[in-house]
Structures are given as C-alpha cells and as structure tokens.
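Only one protein chain is missing from this complex, and each of the others stays in its spot.
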Amino acid sequence: MPISDATQECISCHESINPGIVADWRMSRHSSILPKNAVLSPEISRKVSSQSIPKDFQNNVVGCAECHTMRSESHKDSFDHNGYTIHVVVSPNDCATCHSTESEQFKKNIMANAYGNLADNPVYQDLKNSINGTCVLKYGRPDYKPSDKLTDEESCLYCHGTKLEVTGTETRDTDAGDLEFPIISGWPNHGVGRINLDGSMGSCGACHSRHSFSIEMARKPETCKECHNGPDVPAYKVYTTSKHGNIYSAFGKNWDFKSVPWVIGKHFNAPTCATCHVSLLTNSIGEIVSKRTHQMSDRLSNRLFGLFYSHPYPKEPNTSIIKNKDKLPLPTTFTGEFASEFLIDKSEQIKRNEIMQASCLNCHASSWVKAHFIRLENTIKQTNASTLAGTSIMLDIWHKGFAFGPFDKGSMFDDAIEKQWSKIWLFYANNTRFASAMAGGGDYGVFADGRFELSNQIAILYDWLNIQTRLVRYTNTGF
Amino acid sequence: MPISDATQECISCHESINPGIVADWRMSRHSSILPKNAVLSPEISRKVSSQSIPKDFQNNVVGCAECHTMRSESHKDSFDHNGYTIHVVVSPNDCATCHSTESEQFKKNIMANAYGNLADNPVYQDLKNSINGTCVLKYGRPDYKPSDKLTDEESCLYCHGTKLEVTGTETRDTDAGDLEFPIISGWPNHGVGRINLDGSMGSCGACHSRHSFSIEMARKPETCKECHNGPDVPAYKVYTTSKHGNIYSAFGKNWDFKSVPWVIGKHFNAPTCATCHVSLLTNSIGEIVSKRTHQMSDRLSNRLFGLFYSHPYPKEPNTSIIKNKDKLPLPTTFTGEFASEFLIDKSEQIKRNEIMQASCLNCHASSWVKAHFIRLENTIKQTNASTLAGTSIMLDIWHKGFAFGPFDKGSMFDDAIEKQWSKIWLFYANNTRFASAMAGGGDYGVFADGRFELSNQIAILYDWLNIQTRLVRYTNTGF
Partner (left out) sequence: MPISDATQECISCHESINPGIVADWRMSRHSSILPKNAVLSPEISRKVSSQSIPKDFQNNVVGCAECHTMRSESHKDSFDHNGYTIHVVVSPNDCATCHSTESEQFKKNIMANAYGNLADNPVYQDLKNSINGTCVLKYGRPDYKPSDKLTDEESCLYCHGTKLEVTGTETRDTDAGDLEFPIISGWPNHGVGRINLDGSMGSCGACHSRHSFSIEMARKPETCKECHNGPDVPAYKVYTTSKHGNIYSAFGKNWDFKSVPWVIGKHFNAPTCATCHVSLLTNSIGEIVSKRTHQMSDRLSNRLFGLFYSHPYPKEPNTSIIKNKDKLPLPTTFTGEFASEFLIDKSEQIKRNEIMQASCLNCHASSWVKAHFIRLENTIKQTNASTLAGTSIMLDIWHKGFAFGPFDKGSMFDDAIEKQWSKIWLFYANNTRFASAMAGGGDYGVFADGRFELSNQIAILYDWLNIQTRLVRYTNTGF
C-alpha cells in the first residue's frame, strides 16, 4: 500500500526505537486501506463518515505523519522534529478529518465532558479531595489537604481525562542526537474527557486503543471494563455474570467483531456493551435495528449512577451546570427531588427506551422485554427509597452535630460516618441498579455489593447514630 | 434437514421478528440431527436418554413448534397463535420427551427445589426481607417491609427461579395485526428452581441456554458463574484462581467441549465445574470414570454452604422440611448441632466422596487426593469452630438484649450487628471452605473474603458487644 514519504521517514527510525507502536499500526485498518477506497464502501458499511476527505489524505494509507502533523497550527504541542512539525497528542478533532460524524456525536456524549464535569463541580471536588487528598493528622484528627496533581492524574482523571498543558520544552539525548521536545503536563493520558492541546475534548484512543484503533477491541467488553468495573459503576462485573456475558464467554471467541454493519445472529449471538450502547446493528435481512451512535445518551433514559439518587438523564452532557433546589450542583436534592429543568422529560425517556429496546427485541419477545424494564423501573424506585432512608439518617446526624457536613461548611465526605453514607448510593444502590439493568443475576443484586450491603450500610448508620446519641446524652461530650 | 411444517411456519415470521432466536437455534444440535438418528448413537455417546421417542417427533429436527406446542394441555400458558396452540414457557417435563433420564435426575437435585427451599422456609424469608425489603424509617429507625414481588424476581429468584402464574391475557398490536397473549407473572426467568406452568420445577435453560441448548456452554465454568460467584457461593472466583482454573484459562480455548463421552486428557486437560459435578467422563481406554448426573448430590458428601454450619448433605432435595433441635427450619442449631435425621450418614458420605474422587485420580496420585480431602475435612471443622465463636457472641448479644432477635420474635437479620454476624457464616466461612474444596489458593482462603475477614468479623462482634456493655452499664440507656 502507498505510504507517504513523511510516514516512511517516521517508520525508518521509530520501527527500531518503538517497534511495538509500528507493529500495532501495521495490523490496523489504517495501514491497509487508502482513504479514497474507504469512502467507496456502501453507506451501511462505511467506516469513514466524512463526506469529503482532503485530497492530500486520499492516496496514502493513514500513517504516523498523517495524524501527527495534521492541523499543526491548532496544537500547542506542535514542535519541529527532523524537519516536520509534529504534535504528540492526536485529538478527536484530528480524527474528525475522516470520522466527522463520530466526532460530532462524541461531543454530545457525557464522557467527552468528563473532565469538566468533575473539575467544575464543587461537590465532586469535595468528594475527590476527601479520597485523594494527602491525609495528615491535625490535632490527632485526620485532615485532608487538596489532592496533588500527580495523584489525580492517575486516579480519577485516568478515566475522566486530564487537562493537558504545554509547560515548556526540554532537550533530550536521543539515538539521533540532542533533540528538543515539548513538556506536556497531564501526559500521558487517554481518558474519555481529556482536554487536548487544540482545545478539543476526549480521546478516541480510550476505546480504540493506539495504534491499531481497532473496532474489534472497542466492541469487546474488556475495553469498557477499564473504567466501568466498579464498585461505583460495576457494568463489566455485572455483564460477565449475566446470561449475555456467559454466552460471550462461551462462544465469543468465534464471533466476528470486525464486520460493519454488525449482523445479529450472524456475527454474534449475544450483546456486548457496544451492541446496546454504540454499534450499528442490522438483522439477517439487512434492516437497520440500531443506528451507530457515539453520543450514547440517545439510548439512555435514566442515569442509573445515583447522585445521590438515580434520575432522568441530564439534558446536556455538561453536568456541571446543574443546580438542584438547594443550590447544590447535583441532579437531585438530599431528599431525592429531581432538578427537573436540567433533566429530560418523560416523553424523551420513552423515546430513548424504545431505541434501546429495539435491539433487545431481536432475541426476546416483547413481553420479555417489557417485563424486564418494568423490573428496572421498580428497582430504581426501591433503591431510591433506600437511599432516602440512609440519607435521612445522615441528615439527622448532621443536624444533631455528630458530624460536620454541608450545613456547617464542612466536607460532606470526610468523616467516617459520611463515608459509610456515601457507600449507600455510590456503591450499593448503583450495583443493585446495574444488576437490574443488565439482568445481571442475583449476585450483584443481592450479596455482592447489592441489596445486602445496601441494607447493611443503612443499619450501620443507624447503629452509629444510636451510640452517639447515648454517648452525648449521658456524658455531654462533644466529639 | 427435514423441518416440520409447523416449525417452518414459526420461522417464516419469527426469523425477521426475532432473528437472534432463530440464529441461535440454527447453530444448535437440535436443528441438525433427527431424533430417529440421535437415538442410534452408541449408549456411551447418546445425548438422547429416552428409550423411546414418540413417532411424531422422530422424523423432523427439534424446532420451535416441537417444543412450544408439546403437551399443550398441561401448560396453563397455552394459547391460540395463528392456528397453533403454543405455550411460552417450555419446561423440563417437555424436555423429558427426549431427555428423560436427565429430567428425572434433576428432580432429585437440590437446585430443582430452589424456589420452595427459599419460599417455604421462614428463616430464609426473614433473611430475604431484611435484604430486599423496602427500607423506611419508623421512629427514625430502619424498618423493612416485606420485599415486593418485582424485586424478588430479579434478585434471589433470578437464580432460585420464580413461580410462574398466568394472570390474564392481553391483546398486542403486532406486525401480524392484533394478537392475544397470556400475561405471565414471574416471567421472564430461567432460574434453576422455577415453578413452571405445567407444575414442573426448574429450567434446563439455566445452563443449556436458549435456543442453542449447548452442551459446550454448560461445560464451561462461566455458565455456573451466573449463580455461583459469591460472596456467599464463590465457586467461580475460587475456581479461576485455582490451578485447575489457570490451566483452563491457558489452554481451554483448544479443548473439545462438545464430545460425549468427555475423555480425560484427550478432550480437556483440567476439570471445569461440569467435570467434577455432572459430566460423563471416560479415560483414554474408554473406561467410564464418572457417570453423568443431573442430580449432582450423588457426588456431594457435605454441604459446604453453612446454615449456619457446614454439615452432611441433606437427604432430600426439599430442604424446607428440615427442622433442627430448636424447631427452626435449619440443618444445624445455633451452636452447631446437626439435624442428623435429615442429613446423610457417614457411610453415605464415604460413598459419595469415592464417586467424587474417582475423577481426581485420573490426574493425581491417591496420596495427593487423600491429603487434599483431609485438609478439606479439617477446614470444615475449623470454620465451624469459628462460626461457633462468632455465634456465641451473637447469642450473648441477643440474650443481653442489645439486639432483638429470634428469642424476642424479632428478625435475626435486620440489625447492623446481626448483619455482621451473618457475614461470618454466609460469606467468610463459605469462602474459606470453597477455597479449600477446590484448592483455590491462599487468596480466597486468606485475605479475599477468607480467614482474614472471618476472624475480623468475629473481632468486630466482640468489639461492638464491649462498647454496648460499657454504654449500658454506666448510662443505663436502652438502645
């Protein structure tokens, strides 16, 4: 296949310096098809969504130079390297050259906003600092300094994405002599909401891992596992314990994970994450069952992830703009009232459910599907009720002064009892709902971080309040 | 292959409505062999155990209509559908037409009784309600209403099986116009102890998933994982951390999971769950090592799952008939005394161990096998001793009135401290025994829900009792 001179030059050095990168690329579709041919595929099987691809890119395979020298004026990390202006970090806006639809859709995905949704929300910053912050004792009591940048980068921001910044340049002694490189703060990172050096948000490599950029990989559930394993978002664990996951484990090795469209019953026999949430699906007679989406929210009616309660999906992917009735940047109040103006309404929920259920109906009768979603609705209601019970005790604890929380300008996450409270909605109500949504069996719905621990944690809150009450009543001690 | 006219008619519509179902069936053995030929296999490799198969079924492959119109008078969900009387839920009694031996054996399996074993035991209902029941605060204290039906169906009964009932009919607007369908309460479900609409118990689809009904799938450990992953029954987790699971992970992709009989060393190199518990095994010279069983208990000498203590296996699969010395429907008393009249005796245990060990001996010398089982016996003894220590503290707590339990007509599972107690035997003693039984390594036997947490939980009980004692002694407070 024709390779551009520039890419050929990259390879000539880097194949021996970083053989793994080049080997990955050589097994990729990028290295084996010319853009001018890729666009000729029938609409239904086209992987290149851009209506027109710049002429310069049409006649060579997509290699190193194509992506790493593209739009160099937009990238703050562009630098001179052996006569080329290259940038280290390729962004979704670069990928948009050929994959414009996916890039546009992904901007509307809550994941693209994952950095700001965390960084611009004071409540989440409070949570983050109470977890990641360096713990020191102050008057014998644990105290958290705001977490340091390096810690955040490898923990929360591993998935949410870092904010990249060029902080200077450095000269490195390489095999090719002294060369100058940009220093990029926040790098490396491939989080879904990474703030790139051209101002764009996200990293396609989060799911389509460099440098094979494989659709096969993105369709396998292990890719999603990297960020959705729990206990807060236990999607992968629940999936692999479900009947769907079981069928994948038993037969998945024989499935075709590459074909576009993805034909139900022909290429695969049970859904992976991508099947329900992303992929273009057709049935055996070629009818489209689900359109491809990189927005994903168009199939999601509820946010199962409770903050503090499960709630209708937010209207906008930027959730930091949400304010509840108590002026907190959260989609629900402490007592479960929805910040409805920021959330989709019932009719939108119904519409989204229909899109989601279209794929279910290929293997299940409508009575099956209907009953499944009725159970899920019930579980959302019941777990929200349990969250209310637990949160009511927590409010009581705060009001009685047994812990300093949001009503005392204190952290609502740093005391031991507050952490027990946060487990209620952050871990156990979520697990229960994820297990319900994916028919993930009794395990994650009951004993494995499900209803058993949910009820346990509420009981622990009450037990602690009881001890405190008795201690204070009779001893008049503070704490 | 010849397909009946009725099945052909099903397919003509449903292949486009539910292509996944039809595709699954097309890859099944049911669609590719005629019963009249299936019965001609040599005894040792026959998959069809019925001695005679009704003539009507012999000359067409087993398709939609064969199973879904069979014995329609016995099924309460039979309804008229395009001129056929079909039923939604196919039961083990339907499968028995060709697979009579397996159906008979499964009736003697404790799993077939899993619905009633839970529903008809007041102690388990207490446990279930304390977990699944909607939690509300009553005078500021967590209180559990009995759990609702939808919650139970997707949690405990996901594995145990629901009780199906026809509650009415409904008209649905389908592609073929308005059609009437039965409304089935408890549906969907594929739990092992499902109560079917013909009165039979169980679902073959729990392990032989519809509509491929694959022996390959049932022999893979991921199938068992759906219900045996823990923390109460951590069989899969322990297996995948054992040497056996390791060999399966490394080489299983090359094994033959379909052949009957399953030849040790030829078709596979290490056991999966099915190898030890179910499958017909022969050695390389064709001798039968283990007979196939769908009863499973014929290889099980002890019930590792502690209620509250591990004990000799129950005589009958219906465990709700068991009464211990204290008149509780449990196989052991609070202090560990066995309800021996309901449990198998020593000689039966020895017999069952011999059957189980026959498969071990194919890859291990007898000294190895013997020593392994001596360790397991010791671990049963030691974990029972730890359970006794923890339960003695719990009894003390109840007797001192620090929690309302079985002696006060209260729940024995709803208080925080009772939940800590239940973790001792329900999670940690079980984990330790499962790890021992499957040589599952130090992990699940020590730090991962094993002996570390077992001893931890006992210490927590004592610590709590100590605080309560001091609180009450000096403040005379109730709680």
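Observations on the structure shown:
Going by the order they are written in, the chains are A and B; count residues from 1 in each one.
Note that a residue touches a chain if its C-beta (ideal position, glycine included) is under 8 Å from a C-beta of that chain, and two chains touch if they have at least 3 such contacts.
Since this is a predicted model, take the numbers as computed values, not measurements.
Contact with the chain that does not appear here is found for just one residue of A:2, A:19, A:54 or A:199, A:19. Considering the full assembly, A:226 is the residue among A:226, A:298, A:377 or A:396 that touches the omitted chain.
Check B:84, B:338 or B:462 against the missing chain and you find that the one touching it is B:462. The omitted chain makes contact with just one of the residues A:214, A:293, A:379 or A:392: A:214. Taking the whole complex into account, chain A touches the unshown chain at residues 15-24, 27, 88, 130-137, 140-142, 144, 148, 150-151, 153-160, 172, 174, 181, 183-184, 187-188, 190, 209, 212, 214, 216-217, 220, 222-223, 225-227, 229-232, 253, 414-417, 419, 426-427, 467, 471, 474-475, 477, 479. In the full complex, chain B contacts the hidden chain through residues 240-243, 245-247, 249-251, 253, 264-266, 269, 283-285, 287, 361-368, 371-372, 374-375, 378-379, 382, 385-386, 389-390, 392-393, 396, 435-436, 439, 441-443, 445-448, 450-452, 455-456, 458-460, 462-463, 466-467, 470-471, 473-475.
The rule is simple: only the chains that are shown with their structure count from here on.
Between chain A and chain B, the centres computed from C-alpha atoms are 34 Å apart.
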